[in-house]
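For this depiction, one protein chain was excluded, whereas all remaining protein chains were kept in their positions.
As written, the chain order gives the labels A and B, with residue 1 at the start of each chain.
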Amino acid sequence: MEKEKLKFVIVGHIDHGKSTLIGRLLFDTNSIPEGKIEEIKHLCESLGKDIEFGYIMDHLEEERDQGITIDTAQTFFNTKKRDYVIIDAPGHVEFLKNMISGASQAEAAVLIVDAEEGVKEQTKRHAYILGMLGLAQVIVVINKMDLVDHSQERFETVKKELIQFLSEINIKPSYIIPISAKQGDFIANKSLKMDWYNGLTVLEALGTFRIKENANDKPLRFVIQDIYNFDKRIIAGRVESGTIREGDEIKVLPSGENTRVKSVEEFLKEVTEAEAGKSTGITTEDKLFIDRGDVIVHDSDQPVVTDLIKANLFWMDKIPYKNGTSVWFRCATQEVPCDIEKINRVINSSTLELIAEDALEIRNREVAEVMIRTNKPVVVENFNKIEELGRFVLGKDDTIAGGIITELE
Amino acid sequence: MIVVLAIDALEHTLVEGFNCKNLMQEFHGKTDISEFSEPRTMVLWSSFMTGKNMEEEVMALGDEGMWHTKFDIKNTFFDQFKDPKIIDLPGFNYIREQHDKERILLKQFFDAQSEDEKKSIRTEYNNHAFEHHRKIKQEFIDALNEDYDFLLGYFSIADVIGHLNFGNRAMMKMIYKDMDEIAETIKNNYIVLSDHGMDKIGMFGDHSNYGFWSSSVKDFGNPKITDFAEIIKENQQVK
Partner (left out) sequence: MSVEYGEIKIPIDLIKKIEERVKETEFESVDEYATFVLEEVVKDDDEEIEEVFSEEDEDKVKERLRALGYLD
């Protein structure tokens, strides 16, 4: 059986030890190709110093560039329990774009802070982005504890400062761990140097995180693509999550009318159900008015029907959005005109700097927190609950922005 | 103490690319060496210390002879100082046995026929350069704690290693970061200066047509390498 896989990202100030932590995770889990470590050790010794784990990634990338090892831009390591993928964030622009557009999806994050330097502006910006992306599984590591004599007092000071800030932006880290990536304390192994800490190591903490839920196990969301009137009236659509079965009591949104599934139709096949990911057709007991864009659900767990959406956008059009312009809102098969009612804040996706609050426009490659008003009610969901209805795009002829829904009334 | 960190073949784009803050300092840029027919190490450092274009003089010594150029201190701006310390500078007190051997191994590398032979020569060449680097580094750091009024440390590592390994970015990064750490240990104001940078040719490195400078005090714009004699003299008077 294939082992489960958790994707995570490491963020934090550039000098706070991210690459050393990655190198250490790879080293401690024996994930580095044979000979590489000796090569790096030799080079460090040639320069008159001890081995530095921060260079491991550089050397692995070097091999990748030379095409010697066939690999993707992701870094892997594994424990007995599961495989891990560290998603590279080469420049925040690409990372944010991928996260918001769904091209790659981190399920957890490690926020790294230097024990000596404490919380910096960049730490805050990165933490803020975790909040925007709705990443709920967060580990904070307070690194370079070796430089502050493994002092519990210093740890508590930095921890307090960080928690204060994180609570302001609604992030509640699952773990806060004192580490030394350089010396390997509390990464894979516990350490006696900080006997005052009796929590989990980074690897143990990662091990407690949930893998993204299987779409089959989530509530039913059957989005309608088309209606065909043959000898019977077939409602064609795609099961985004959950399973639809013959005989199911169903509700059609946004109208809210109820009926029952008479049959599940598949071309040249006898079936009684369709699960997540399947494009299929159904017939219903009652002849209701159903249209493209409608969503069929079970009564027990329903999405939100609203015309006001709080969302985070990644703008990818050369032409800036000007306050008050009407554009298309597209989510699953729904397509309605909308306008951005309020631009709460705009962030530079490359520096993560705040550009403006209550802004009047959003420009190319900017990330914005906005309130969207659709012309008529749409069926949507918080991105963290059901991604398929929590992710949308804005468009004119082409796509001009990708977005995720973070809050619903 | 006025300190000059003279680094052979320090490439402007890599200093930025590897985010070497101590090498970059507040102000930094490229030097203009377009007046020279080729970016030759010996010519450039000779021109630096004399404040004059020395291409003709140095070239007249021939390809082999030029490596043994030795200017008298009277012909250099070092003469302005009471107690200067210069470490291993080409054209002044370049350590001959060390650098002659580098060129011999370089030649052997290109003359070698087999892959294995080349690899083993390159290893010897690299080790030889690293060993020298460790010595120079120690001498420089020790000198920082002495009472010299001028200290110039010349580091050849980026050039020597670069010629046969510039395509290995990870290796170059470690060298640049090491130079950055050396710069970090300097407590006085200092100037970082290179004669030329480096371009990649496959696994190898070739001299690029501009040098690098940085300072924490002043923006020098796009200076020539011969301007630094004057710049450093002024700096001394300010003190």
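Some points to look at:
Going forward, contacts are C-beta pairs under 8 Å (C-beta built on N, C-alpha and C of every residue); 3 or more make two chains touch, one makes a residue touch a chain.
Please read these numbers as outputs of a predicted model, since none were measured by experiment.
Only one residue in the set B:Met42, B:Ala143 or B:Ile175 touches the chain that does not appear here, and it is B:Met42.
Contact with the chain that does not appear here is found for just one residue of B:Lys52, B:Lys107 or B:Lys187, B:Lys107. Within the set B:Phe18, B:Phe48, B:Trp67 or B:Tyr94, the residue that contacts the chain not displayed is B:Trp67.
By the touch criterion stated above, the residues of chain B touching the omitted chain are 38-42, 62-64, 66-67, 103, 106-107, 110, 115, 118, 163, 201-207.
Everything below uses one rule, namely that only the chains that are shown with their structure count from here on.
Once the centre of each chain is set as its mean CA position, chain A and chain B turn out to be 47 Å apart.
Across the complex, chain B is touched by residues 14, 43-44, 46-49, 55, 58-59, 61-62, 65 of chain A. Taken together, the chain B residues at the contact with chain A in this complex read 19, 126-127, 130-131, 133-134, 137, 168-171, 173-175, 178.
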